[in-house]
Structure formats: structure tokens, C-alpha cells
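Excerpt of the complex: some chains, original placement.
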Amino acid sequence: MSISNTQATPSIQICRIMRPDDANIIGNVHGGTILKMIEEAGCIIGTRHCNTQTGDRCVAALARVERTDFLHPMFIGEVAHVSAEITYTSKHSVEVQVNVLSENIVTGAKKLTNKATLWYVPLSLQNVAKIIEVPPIEYSSLEQEEAGKKRYEAQKFERIETKERNGEVIMSVSLPEPYTVAYSQSSLIHLVGPSDCTLHGFVHGGVTMKLMDEVAGIVAARHCKTNIVTASVDAINFHRKIKKGCVITVSGRMTFTSNKSMEIEVFVDADPLVEAEKGKYRAVTAFFTYISLDKDNKPLAVPPLKLEGEEEQKRFEEGKARYLQNKAKRLADKERQQ
Amino acid sequence: MSISNTQATPSIQICRIMRPDDANIIGNVHGGTILKMIEEAGCIIGTRHCNTQTGDRCVAALARVERTDFLHPMFIGEVAHVSAEITYTSKHSVEVQVNVLSENIVTGAKKLTNKATLWYVPLSLQNVAKIIEVPPIEYSSLEQEEAGKKRYEAQKFERIETKERNGEVIMSVSLPEPYTVAYSQSSLIHLVGPSDCTLHGFVHGGVTMKLMDEVAGIVAARHCKTNIVTASVDAINFHRKIKKGCVITVSGRMTFTSNKSMEIEVFVDADPLVEAEKGKYRAVTAFFTYISLDKDNKPLAVPPLKLEGEEEQKRFEEGKARYLQNKAKRLADKERQQ
């Protein structure tokens, strides 16, 4: 049933039940979930095929996906069947064609939801920069081979073309100078899914804190380009609840640096997308302190923060006050213990 | 150790092995992973305690976390032990104290890594806006109760105070008008973890595509505030590989709207944080088309995109050309099949 097939027409089939986390709150499976399954099937079959010869072992790396249509929505509880087949090979690339069927295992209904074409390139495991040769497949007819070659030429042409098309990086007005606040400032958005939530349908506080730490860590790493770890978190207040289906924006900016620590202020804003009338609101704020570690987990010196403008200067002073206060408190605690 | 205990001093203990995805590339467990476990323990014990009485069933919602220090780094393969205990109850809130120990199950070494204090408020499952009363716990001494009361008063005061402290939303220069490109424009950052990667340590194409679809979906939902689904994805070219440990920024902006569809351009930029000399680079770009669905999964009309400036006008025209071309192609395919 599709296991012994490194020969003839190499094919594979993957299937999986769609879970709440694969879908939006209405129950429609995310296109991204399906794209990810399609690529996994392609990667398996491509890697398997390119290792059917002697010589370097390799991994198939995705080079291109042709235009893909989503013909029907898929729903939670349905089984997605992804079947992939190698349909053409050039000297250095593999074409994989993939079909996706949705099966409602309760009613038995089946629908074709996607057809996709992917191009892979085999990279040597010994030397990632080396593209190895692809073993040829057998075609059932000369026409089939010719049609594949045409598709190959067409995509090659387009690939070169789009390499030229180059958009500017969105929103980056001008490149900020290293060690400034603007340089390391970061933000992420996260669509609140079912597994982020309590029985009530509100985000677990722990999920929010994890995202806050993630952003703070990225800010810290961007600033000092080393291995960084969380040293402490200031008191966090959860002002307002965040509901399932919201998009949350978690933003972080550096406010203060001491010799060996960085303070990052993190904001969480919630946007209840669908209930537009409610509008965006600030849900949580907190200060995270990070330190930079060397290979033996010893603290490293941190590059000082370059301040621009009064606002940043003021925030730095406030951060310094918090830093000194915590230091004093730690000292007092230590003395009391002795 | 801690199981039979909805009475006397309610306590609980959670433990879990730290996995590659819980840590950074050096192997240090993310502070956020630990914060999430701490909160899970607090939520369980708080919810359990507040349901030991008759009346409304409820869920404990996190209201505040006191300042937390990370005393030692934790590593992949260690077991994190999180033990939580209810240490004070006011009429409407529960104080939970949590200790985290790391255990190296191979050497047997144990270290205290965190101490945290969390405050929960029980919300009725029948009516989320209603805070129910908390059943009192028994204290071993009057001093203990008094100390708890002091902590309660102190945090209450600080909570009210920080509600006032309010930062502006970072980087939002001015609030953009609905239906403009700037209004729905979104971007997310993602730290590439081990489970995102192939044997080579490069991101699976499927992981990138899933994130691209996620951003495109948020852009579409922000624009039309309805249930939206992916209708198609234009050809995607993977220009450059993305390595484990990179931060990727995935940005999306709306380029075109027809009566019933939206085209969103998505950019993926990779930033190899630690290897700073390499700099940020554009790794992937693509166009996603989304449609908006009503309750019966029928397509809805989409609000037209409001264009600002020549650049947006130009991108709209290009999007329209792609739209018409695809429409013509679909029609031709249909006719050929008949």
C-alpha cells in the first residue's frame, strides 16, 4: 500500500486528523496547515528518491511551489489525505505533484481540496553548499517526459525572474544604528488558538508570559548577539482578559543596560479582529531582565544602550532606578539570611 | 508528595522533561517555558480550590505575577519540578507560591531555579464577568495569616498603580484609516527552533509556508473582520536557506481586492542574530489570495482597498493583472475539460 516504492513511480501518502489547533475559531482548517503537510510529503519522497544511488547522502530542500488553489474548505475532525508522486526529474531538481483529499470519516464524504506542484533540490549532507545529481525516474511515455521538461523550463525561467523582483522590507523606514533602542526593538503577532485557552475561552496567563519572554529574548539577542537568558521578570499585571480568536501583538524595546544586564519593556496588545467595534487594547505590560552568557555560562559584559531623545533618556533613568532598587533588595535579603 | 489535597494546605506538583523546543540553540531552557509551567500549576491549584464549594463552577484567571528571579539556567534533558501551594486567600483572590527545581536525572543533581508568587481571581463559568467568592484556607498560625494579608494589600496597591502607567503602542506612528494598506499590514517574528528544521539544520519549507499563511490570514481578517480562508497561493520561490537559530520576520500587506477576494503579498526576512556579520536577507516572497465566508461557507463581498500614493496604486494594478490572468486561466481550463 505504498511503502516499497523507491523505484518506478515513487509515491507516498500521508494522512492526519485535523485538530482544533489546525483551524480557526469557525472550524476551517488553516491553509498553512495544509501547505505544511504537502511540503512534508514532498520532502520525504524527494529525499528518499535522491538517496537511491551511491555517493553523497542528501536532503531534498524546497526550491519552489507552483501556484496552488484551495478548492474546498477543510474542517476539524476531517482526515486530510496527502498523496505525493515524483513526476519529473532534471539533473539537479525533482518535481513532486501532490493531491490533498479531505475525508469526513463520519459521513464518508471525500473531496479534492488541493493540487500542488513542488520543486526540490538535493543538498549533500557532507557539504550543504553542494547540489548533488538526481537519479532519473522512468516515464510511462515520451510525451510524459516532454511535458515534464516543459514544466521544468517554465519554472526555471520564472524563478530567475522573481529573483529580480525585490520588495523593500516593509515598515523599516531607515536602518537604525547598532545598540540604539530602535535597532533591537521587535514585535510579534500571534493568533490565539484553542490550545492557548482555558475552559472559558480566555488565554492562559502562562501563554502570554511565554510570548513576552520570546520577544524580550529576541530584543536582547539582537542587541548583544550572544547567548542570552532570562535573569528576572518584574511584577506582571494582567489588566484585561484576552479572548480566543484575538490577534495579540507583543512588542519589546530595550529600556536600560547595566554592565552585565539588559532591561526590556514588553507590551501586549489584543485585537479582537472580528468584533471590530471593541478595538485594540493594552492587556499586559512588564519588564524583563536578561543577561548574556559565555560558553561556560558565565555572565558577559553587555554593550551599553545608545540613547536617542529625551523619551529614551527618561526611560533609561527609570530603568536604572529599578535596577538599583532590586540590587539593594537582593543585598538586604542576603544580609538578613546571614 | 502532594496529591490528596483539596483540603488543609492545597498544593500540587508538575514535572516535565525539557525538550529541544523548550530551549535556545545553546541548550538553555527559555524563561518563558518555565513561566508557562509555573502558571499551569497555579491555574490548576487555584481552579481546584475555588471549586471545592457549592455554587457557580469557576476557572481561576491570572491577575498578577510578583517579581520573579531565575536563579540558575536549566538545560535540555533536565526534569523541571514545579510545586505550587496556596498560601493566602482574600474574599476574591488566591495567592499561589511556586517553587521550581531542576533535576539532572543522569547525575541526580537538583537546583532551585525559581520562586514565584501568583495571584488568581475565580471567574464564573456561567457568567465570565462575575467574580465568585473564594473559600478560605486554614492557616497554621495567626502570624502566617497576617503576613499573607500584608502581601495581599501590597500587591493590590501596586496593581492599581500600574494600571495608570501606560505606554504608547510601540511604532504605531499614527492610527491608519480602515481599509487602507497600512491598516491591515502585519508582521510576525519567529525564532527558528529545532523542530522547524531538517537534518541539515535548515528550516523546512512547509514551516515557512505555514507562517506566511498565518500572516496573510491576519492581514485578511484585519481588513474585512469576517471568517476568512485561503483561496490560493501564487508560485513561491525559496531564494535562500534559513538556518536554525535565525529570527525570521514574516510581513504581509494587502495589494489588491476584487469583489470577493483579497491579494496579500508576504515577505520572509531572515536574521542570523548571532552571526551578525551576515546581516538580514530576503528569503521568500509570495502572493496569497483570501476570500471571506459567511456562516454557510458562501463567499462574501470584500470591502475595497483604499489606496494611498502611487506605489500602492501600482501594486494594485499589478495585482489586478494577476487576478485577471488567473481568472482567464481558470476559464480556459474549464472549457478544455468540457
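Going in written order, the chains are labelled A and B, and every chain counts its residues from 1.
The criterion applied here is as follows: a residue touches a chain if its C-beta (ideal position, glycine included) is under 8 Å from a C-beta of that chain, and two chains touch if they have at least 3 such contacts.
Values in this document were obtained by computation on a predicted structure and should not be read as measured data.
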Total copies in the full complex, given that 2 are placed here: 3
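As a convention for this text, only the chains that are shown with their structure count from here on.
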Chain A-facing residues of chain B, complex: 24, 26, 28, 30-33, 35-40, 43, 59, 61-70, 73, 118, 123, 125, 128, 155, 158-159, 162-163, 165-167, 169-171, 185-191, 198-200, 202, 204-207, 209-215, 217-218, 221-222, 225-227, 229-239, 241, 247, 249, 251, 253, 265, 267, 269, 271, 273-274, 276, 280, 282, 285, 288, 293, 297, 326
